[in-house]
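Quick one: this structure, given as structure tokens, is what I'll be asking you about.
With one protein chain withheld, the remaining protein chains of the complex are depicted in position.
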Amino acid sequence: MKKKITCIDCPQGCQLEVDVENGYVVGLSGNKCPKGEVYAKQEIENPMRILASTVLTRALNIKMVPVRTSRPIPKSKLFEAIEEIKKIRLSRPVHVGDVIAPNFLGLGVDLISTRDAI
Amino acid sequence: MGTYDVLIIGGGITGGAIARELSRYQLKIALIEKEEELAFGVSKSNSGIIHPGTQNPPDSLKGRLCVQGNQLTRELAKELGVDFKAVGELIVIFKEEEMAELLRIKKEAEALRVPRLKIVDRAWLDKNEPNLSKKAVAALYAPTAGIISPYRMVYDLSENALKNGVEIFHLRKVIKINVMSSEKTFEVVTSKEAFRSRFVINAAGLFADEISKMVGVDDFVIKPRKGEEFLLDKKREHITNHLLFPLPSPISKGILVIKTSDGNPMIGPTAEDIEDKADLATSDEGLKKVLEGAVKLVPTISDNDIIAYFAGLRPVAGDDFIIRHEDKIPGFINVAGIQSPGLTAAPAIALMVRDLLKKSGLKLNKKLIFHPHRRRTTHLFALPFSRTKKLIQKDPAFGEIICRCEMVSAKEVRDAIGRGATTLDGIKFRTRAQAGRCHGGFCTTRIMKIMAEELKIPLTEITKRGRGSEIIKEERHG
Partner (left out) sequence: MDKRDLVVVGAGPAGMAAAISAFESGVKDILLLERDQYLGGILNQCIHPGFGLHYFKEDLTGPEYADRFMKKIQTLPEIEISLRSFAVNLTKGKVLIYLKPGEMRQVKAKALIMATGCRERTREMVHIPGTRPAGIYSAGLAQKMINLEGLLPGKEIVIVGSGDIGLIMARRFTLEGAKVKAVIEIQKETSGLIRNVVQCLEDFDIPLYFRHKISKLYGKDRVEKVEVTAVDTGSRFELTCDTVLISVGLIPENELIEMAGVKIAGEVNKTSLPGLFVCGNSYKVYDLVDWVTRDSAKAGEAAAEYLRDLK
């Protein structure tokens, strides 16, 4: 199967044509440098994303605390992650970088605060 | 609830003026309005011009009531603390051949006793209206034209009427009217409750024909005539000194370049007869027509100056106002077809309605205590800084700025809610918050929080102009 994706590694934005078989990259064209191969492999076989969202607080100085995953998580887990985040009520003060939920969704990354909330 | 002496159907400028006038007398009065707030119907789209009385046939109600209303509005504005500015109007001609028409208009207006009209020449125009097209050859100058905020006038009239005992009901749509002639009473059935009243005044704007039909008087039809208007940036406030008119067409006064009470110049309106009483859409064709007309008068206007636009519907019932007691249905007074110059004529219409009521047997005994005055609303943006400091010291909430474009404080927003605003549009019309350059980008969430606090409702129930226009779909909360 042929898939068309845009490489975002650098501002060039090469339009890649990828041959995919059983979810694996078997062929590639359109990339102007080897970074395209790395990008295509990751994007097709195991796309990952940093998730940024907000957590509801209780009795803190701001209503919503912005959070993010400390490292990218599988793209397929994004909506599940959002649902988990919606369940959280943060009532203890946090600082930038503090862990709000360790080993989030068992994925080996933490959900961390990106803003102070006291 | 008991039986009212007078029930006014319609909470726009006409209903508001009548309510306030009748509140001088010992009467039990109710005003009912079908929208969430007053002035949300026809009056909302009014351009705010207080006309001198030109361009009306001498034997017309429009003409007579406009001239009378021009004077009465000035007095009313003082009593109620509404800003009125006498800016004067110029009806401009571009060809010498058009002078005959201009003189005809002048003569007709003089028959109506419009004061101090004079024809001005190119030299006068160069001096007093420098941005007017150099192609203009002369103009008819009517100094008694002025500008006012139409919705603030409605709110201030109704607030004063309320203070003087009038009961005001929102969200009451009239469904049926039972004429109980033996009891000399009307039963007005609304979407909520039924009202009983000895006299009914139909000031229902676009729907006056439908209300009238409910009592069997169907000799007129209200046809909506759409007008699209475009507001210019306040930076261009001084692009004109007077209200600029072209020669009129058979159905409208033409595309104008006017000043408004809030400072933004306005261009328009178009005049398009339509069928749908709910069609308030603006169009590309409308914009094109308005720009063409505006540029003819003031060539330096461009569409880059436009910062907002809207459409309004004129309730047209033939050529003149229909203000009459329906002898076949005693006690029912129609006040219909109140299009331009309705805003100007409103106080005079109120006096005429008062006289019609008297003639039909309503005893008018003046109240011993009537409060004619209303304290002027404080707008931070209108004050010099020397006064601002004292105000903030007296009430810190004046120093909390909610709308940065129009400099509206939290105090003013709370006051507006206290005076009856329950929607974002209601707050906008009363305070100017959300009407500035950023159109609510900065202030909307701040205003919503104040509304939730003062009205004790969740943020999801806050609307733009009543149920159905909620701003937020969901709120995340614990």
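So that you can tell them apart, the chains are marked A and B in the order they are listed, and the count of residues begins at 1 in each.
Basically, contacts are C-beta pairs under 8 Å (C-beta built on N, C-alpha and C of every residue); 3 or more make two chains touch, one makes a residue touch a chain.
Nothing here was measured: the structure is a model prediction, and the numbers come from that model.
Only one of the listed residues, B:99, B:171, B:247 or B:306, touches the absent chain: B:306.
In the complete complex, the residue from B:171, B:247, B:295 or B:392 that touches the missing chain is B:392. The residue from A:32, A:58 or A:75 that touches the chain not shown here is A:75. The residue from B:6, B:407, B:421 or B:450 that touches the chain not shown here is B:407.
Contacts to the hidden chain, counted on chain B, fall at residues 278, 280-284, 286-287, 303, 306-310, 385, 388-389, 392-393, 396-397, 399-401, 404, 407, 437-442, 444-445, 459, 463-477. Of the residues in chain A, those that touch the hidden partner chain are 5-6, 8, 11, 13, 49-54, 56, 62-64, 66-68, 75, 78-79, 82, 96, 114-116.
In the analysis below, only the chains that are shown with their structure count from here on.
Across the interface of their complex, chain B is touched by residues 56, 58, 64, 86, 89 of chain A. If you check the complex, the residues on chain B that touch chain A are 476-478.
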